[in-house]
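With one protein chain withheld, the remaining protein chains of the complex are depicted in position.
Letters A and B mark the chains in the order given here, with residues in each chain numbered from 1 onward.
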Amino acid sequence: MRKRISALGLIGVAALVLAGCAPAADETAEEATTSASATAEAVDPVTLTMWSWRTEDVEKYNTIFDVYEAANPGVTVEFEAFLNTEYNQLLATGLEGSDGPDLAMVRAYGGVQALIEAGQLLPIDGLVDTSSVEQSLLAAATGRTDGSLYGVPFATQTLQMFYNKGIFDELGVTEPTTWDEFIALNEAIDAGGYTPMALGAKDSWMLPIFHEIVGAARYGGPEFRDELLAGTSDFTDADYVASIQIVNDMTEYMVDDVIGVAYADSQIQFTAGTAAQFPGGSFELGNFTTQAPDMELGVYLVPTPPNSVSDKPLAAGWADGSFAINAKGENQEAALNLLNWLATEEFGQLFVDEVKQFSAIKGLTYTDPVMKEMNELFASGPTAYINLVDMRYGDPSGSTLIGEGIQSMFLGDMNATGVSTKLQDGVATWFTPGA
Amino acid sequence: MKTENKPRQHGKMPILIGVSFVIPALMLFSVFILYPLTTALSYSFFSWKGTLRGDFTGLANYVTVFTKAPFDEALPNAFSHNLLLFAGAMVFQNSIGLALAVVLHKIGRVKRLFQTLFTLPYLVSPLVVGYLWSLMLSPLFGPVNATLRQIGLGEFAQPWLGDPTTAIWAIVFITAWQWIGFPMLLYGAALGGIPEEISEAAEIDGASGQKKFRLVTFPLLLPALGTVSILTFIGAMESFPIPYAVGGSTGSPAGATDVMALLFYRTAFESGDVGSIGTSSALAMLLFLFIFGVAVALRTSLARAERKLYD
Partner (left out) sequence: MRKFSILKAPKHVLLWIYALVSLSPLVIMVMNSFRTTQQMATDPLGLPEGINFGSYQKAWITASFETYFLNSMFVTITSVFIGTAVSLMAAYVFARSKRRVFAILEGLFLSGLLLPVFLAILPIFYLFDALGLISNLWGLIAVYSALSIPFSSFILAAFFRQLPIDLEEAARIDGAGYFRTFFSILLPLVRPAIATVVVFRFVPIWNDFFYPLMLMRDRAAYTLPVGLTRFFGEYQTDWATLFAGLTITTIPLVILFLVASKQLVSGLTAGMSK
């Protein structure tokens, strides 16, 4: 009698977890019921370990996983985070060893290919229902050589211009809608004694980000990307070069010697209130709200520069990581259950509410006003952050090349054409369009 | 053993005694250093897919490292910076370290205080040395530029870490800041080992101050100098924590602070290329061969110089 009840209980739990999932999951449900009635035992307690580089989010994920654990009695999820800079090495060795995690956060696009080609991740085609995920983001977890899916993207980032509403009010300026207004705005801020834009040019990875924020519309965002990937255009395209030139022109509105300003310094400029605007990614939101809780934040997209290919302002975005399963893990069934849950709206909403970043899941509600606005801005003019999304599948990576190039440009050693040539020549060593 | 009771000639230590003294170190070394070292270097002869080893490819990775972008430019660039770091360290770190050792040798009671103060930087974790110095040298918030402006030397206030010409010297300076205790203490110990009688005898003979240093002290310090130089060379060629913390893994700005270890690090861990273990271990092997060769050459020539002095 007891055995029958526990078998029913297991079916009930499985049904709860897999409710609302697409056909593919029914197989797992069937498996669970058949194995349950076959073994006729209670659920063995299972501990799933998940590794990540998000040391700042550990408590938040524990809260999120409490929800999953409540719905799946017997399952405990242990979330562990490690130093971001050594994480890749840690994970690669961990997945090889005997004591690896069951699931792990993995880097997106080019960053995950090494793990995939070494066979360390479980291909999840057909095993996980990804219908709730923004489909264009699945590329972040897809193997480049075999085209299989290996993970569920969990976060997206978008690029935009943050600004300090208090300073804007003080100077009597508002968000610009045209390029001329944008220039006038920066001039007014400069005249008002504040630094118009804070940029950490010493840390080269910020530079391609800045380039997308001010230049994406100029080179034509999505249209250019299609041509680039098809091979009908490349980075030496005149519009792309012009977009790089804009970056150089903008240094007028930054501190002198911006090349010596570190990323951390530029964040301080903004949080301390000496700079009025911060061109950056949505990942800055957490930092700004913690360090300057009294500042009223605003965001806008930089208007289209003259001669732009795009007729509207663009916001670049990308998937920032995925959840994947260890191919050598022992608890793969339980891990798949969890992974399926991580592809649901329920998780997506929890993620948004707790971690306060954009989720890769579609159709979620953002209550934080700044996040809501960033989301709307992105929806109004989405484009991909090309140098990260497409240009990190080989060495040298696009983002490194353009970052170094822009640094040389700031130092006066290279012009915009030189930068784009450097970028094109570098990626041409491994990138073949039309793939 | 009966042989222990007979007086032995210099250098004729029985092989069994010698081996028994060396065995513990040799065992530890073989398992935990020699084996990983040879294994890691052997990676360079294969192709890789992540951590999965592929076919034997002979010297293919080496060819890549010398001819393909980004290595064809990055390798000589980084290598030249390492040599510069070595020269800078010899001039600033070791000379000043020697000067400090000499000054402190005679200074009496405050010697230990200064020794401690000058060695304290070595105690700071590499995790934050870069951050602390980035802050110190920041053109916006740093006290260095602020002080320069205060004392009227405002024109000298640069973006130290952002200007390619000053950035690499900033690294030389920060490295010296952290490591000056090492030559200072080593030379101090060596100076202390010079018997008082020799020192006094030289003074009685009329040599004092600079002359005494040049003719008596310096030659006696030669072995210590040799030791310090070799270790400085190895340290400069392998320099990693400070360039990484100050210029990031790409050697900002624009590769001006790139060093071999950074090139290796970003090839191994930040490259989108799945075969990067092969190329990065080829880099490691090249670096190893170069350092090993030079270190051995340095040691043999120093040993020869020492023998000449003492014969």
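One rule holds in what follows: a contact is a pair of C-beta atoms (placed from the backbone, for glycine too) under 8 Å apart; a residue touches a chain by one contact, two chains touch by 3 or more.
A quick note: this is a predicted structure, and the numbers were derived from the prediction, not measured.
Enquirer: Given that one chain is not shown, which residue among B:Ile17, B:Ala87 or B:Ala201 touches it?
Expert: Of the candidates B:Ile17, B:Ala87 or B:Ala201, B:Ile17 is in touch with the missing chain.
Enquirer: For a quick check of understanding: of A:Asn72, A:Ser132 or A:Thr271, which residue touches the chain that isn't displayed?
Expert: Per the contact definition at the top, the residue touching the missing chain is A:Thr271.
Enquirer: For the chain left out of this view, which of B:Ala60, B:Ala167 or B:Leu186 touches it?
Expert: The one listed residue touching the chain not shown is B:Leu186.
Enquirer: Looking at the full complex, which residue from B:Ala60, B:Val129 or B:Ala254 touches the chain that isn't shown here?
Expert: Touches the omitted chain: B:Val129.
Enquirer: So which bits of subunit B touch the chain we can't see?
Expert: Those residues of subunit B that touch the unshown chain are 4-5, 7-8, 10-13, 15, 17-18, 21-22, 24-26, 28-29, 31-37, 39-41, 43, 51, 100, 103, 107, 111-112, 114-129, 132-133, 135-136, 138, 141, 143, 177, 180, 182, 185-186, 188-190, 192-193, 195-196, 223-224, 226-227, 230-231, 234, 238, 264-265, 268-269, 277, 280-281, 284, 287-288, 291-292, 295-296, 299.
Enquirer: Which subunit A residues would touch the chain omitted from the figure, given the whole complex?
Expert: 53-56, 80-86, 89-90, 93-94, 96-99, 267-268, 271-273, 283-284, 286-287, 290-293
One rule holds for everything that comes next: only the chains that are shown with their structure count from here on.
Enquirer: If you average the Cα atoms of subunit A and of subunit B to get two centres, how far apart are those centres in Å?
Expert: A distance of 39 Å separates the two centres.
Enquirer: Contact residues on subunit B for subunit A in the complex?
Expert: Going through subunit B, the ones touching subunit A are 49-52, 68-70, 131, 134, 137-141, 158-164, 248, 250, 252-255, 266-274, 276, 279.
Enquirer: Tell me, which parts of subunit A touch subunit B in their complex?
Expert: The contact residues of subunit A facing subunit B are 88-89, 92-93, 95-96, 110-111, 113-120, 201-205, 255-262, 264-265, 268-269, 274, 392-397, 400, 403-404, 407-408, 411, 413, 425-426, 429-430.
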